[in-house]
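With one protein chain withheld, the remaining protein chains of the complex are depicted in position.
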Amino acid sequence: MDPEAFLDVANQVIKLKMFPFFDIAHSLLAALAVREDLGANAQAFSRKHPLACWLSTMLVIFAGGMVANGLLGEPILAPLKNTGQLLVGTAVWYVVFYTPFDIGYKVAKFLPVKIVASAMKEIYRAKKVYDGVGHAAKLYPNAWIIMIIIGTLKGNGAGFTKLIERLIRGAWTPTAMEFMQPSFYTKASLLASIIFVLDKKTDWISAPHALVYFGIVIFLVYFKLSSILLGIHDPFLPLENLCCAIFFGGIWDSLAKILGRGQAKDGDSKDVKKSN
Amino acid sequence: MDPEAFLDVANQVIKLKMFPFFDIAHSLLAALAVREDLGANAQAFSRKHPLACWLSTMLVIFAGGMVANGLLGEPILAPLKNTGQLLVGTAVWYVVFYTPFDIGYKVAKFLPVKIVASAMKEIYRAKKVYDGVGHAAKLYPNAWIIMIIIGTLKGNGAGFTKLIERLIRGAWTPTAMEFMQPSFYTKASLLASIIFVLDKKTDWISAPHALVYFGIVIFLVYFKLSSILLGIHDPFLPLENLCCAIFFGGIWDSLAKILGRGQAKDGDSKDVKKSN
Partner (left out) sequence: MDPEAFLDVANQVIKLKMFPFFDIAHSLLAALAVREDLGANAQAFSRKHPLACWLSTMLVIFAGGMVANGLLGEPILAPLKNTGQLLVGTAVWYVVFYTPFDIGYKVAKFLPVKIVASAMKEIYRAKKVYDGVGHAAKLYPNAWIIMIIIGTLKGNGAGFTKLIERLIRGAWTPTAMEFMQPSFYTKASLLASIIFVLDKKTDWISAPHALVYFGIVIFLVYFKLSSILLGIHDPFLPLENLCCAIFFGGIWDSLAKILGRGQAKDGDSKDVKKSN
């Protein structure tokens, strides 16, 4: 491909208008996620508790913005002032849960529809991460960690509000904490945030701005499609295992086991006794 | 009744001063609610954990303002700066929990006292909803949904903080979520918020401003008194059932059952299998 044409495409991707089509895709996947999360009694639940159902779907749709606002001291409800997004979200929620003969849900679950919506959602995700990093950078120009946190939260807000979202529906699952088993989306948003921060704050990345953005969009879409079509769920896993082995004790633990088997056992049993 | 005199009364109601008498009524019912919620061991609990008891009572009293502030990016603690309300609340809490021979509690539970306090609380509720809608309208003049949410929260804040209030007392009841089974107060506050928003933002309601307000006050007081004296707990129920039948799948579900009994069964069993 011609590099100039490539850069041209990148420049167009960065300026892509999100409303309304990308919002529809995002809302659709959010409503589907809520419905899947409800499991077999989704239909019954949606009939009995429409308010809780609507609220939890809205929370999934607006999760990123709400959580980021909450942590930055901005109004948590502010994302709802975007009436267009709210109406699109409500319409999609209604279609997924309440259309006659469940046509809406069946269409949404149809593979080609799901693939297109997923790809669009990933493009949206890249934009959200980018906007989140930019917003945090405006507020705290020197606090890289805040930029990274906000970028990650904007990218996969729904992962972090899962507990509250389920609580709205009367279910409490404290072990389903995103931090314990971060999903691929969280890790990808984290990586994207770090790259955007490096691109913004250092000279280490010499590629043009639009190309960096475009690269992340391609990365996100590519792995999303692999996940749906090929079942590859976490390309970060080997990297993580390596990192854990080197930095988080893996090698040293093995070494300690080999060198001082008896000593290690003593330490372990002491710990156990104390905690009893 | 003479219409002019009626309007006159309405104009006086809208200007009614809340402090201190309405605050006393509100605090009294809040403290009673906490005591009832503690059940049989309220006495023992209040002796053993006065701090948790006081804090949860304060949370109930200031719930609406705190939740609304939290969602609008304003200081959650700000309602506590009103020293007068705080002192009234503390005094009432002390009277309900710690007076010798439980005189305070017994007087507060005395039916006529409770009826007067309840009626006053409903007048206060109307004012809170009205103020909440007005406050949100100032911040987000075009976001109807935010006005309605804030109005509802201000009207029945304690319903939405029940989980936190109990958590302060060391009890966790995730299924007692207001959104799952909204109480009459939540529904009434929602309706009042919607009417206030329509009155404020559209020309659909031609009645004078004060009359609309007065109408809502009468509606709230009337149903509160019916609830205490006649045991009518939710006049919205028939309306809701109708609404659910038309909009949230009731009719279509029945139709689907009649038309395609076999097909529906297939779908159900497929869902069940997937979730297993």
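As written, the chain order gives the labels A and B, with residue 1 at the start of each chain.
Keep this in mind: a contact is a pair of C-beta atoms (placed from the backbone, for glycine too) under 8 Å apart; a residue touches a chain by one contact, two chains touch by 3 or more.
Everything numeric in this text was worked out from a predicted model, so none of it was measured.
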item	value
Contact residue for the chain not shown (choose from B:52, B:115, B:180 or B:218)	B:52
Options A:91, A:116, A:242 or A:255, residue touching the unrepresented chain	A:255
Residue, one of B:16, B:33, B:80 or B:115, that touches the chain absent here	B:80
Residues of subunit A (touch criterion as defined above) contacting the omitted chain	70-73, 139-140, 142-146, 149-150, 163, 172, 174-175, 177, 179-182, 244, 247-250, 252-253, 255-256, 260, 267-268, 271-272, 274-275
Subunit B, residues in touch with the chain not shown (by the definition above)	39-40, 42-43, 46-47, 49-52, 55, 69, 73-78, 80-81, 83, 86, 97-102, 167-172
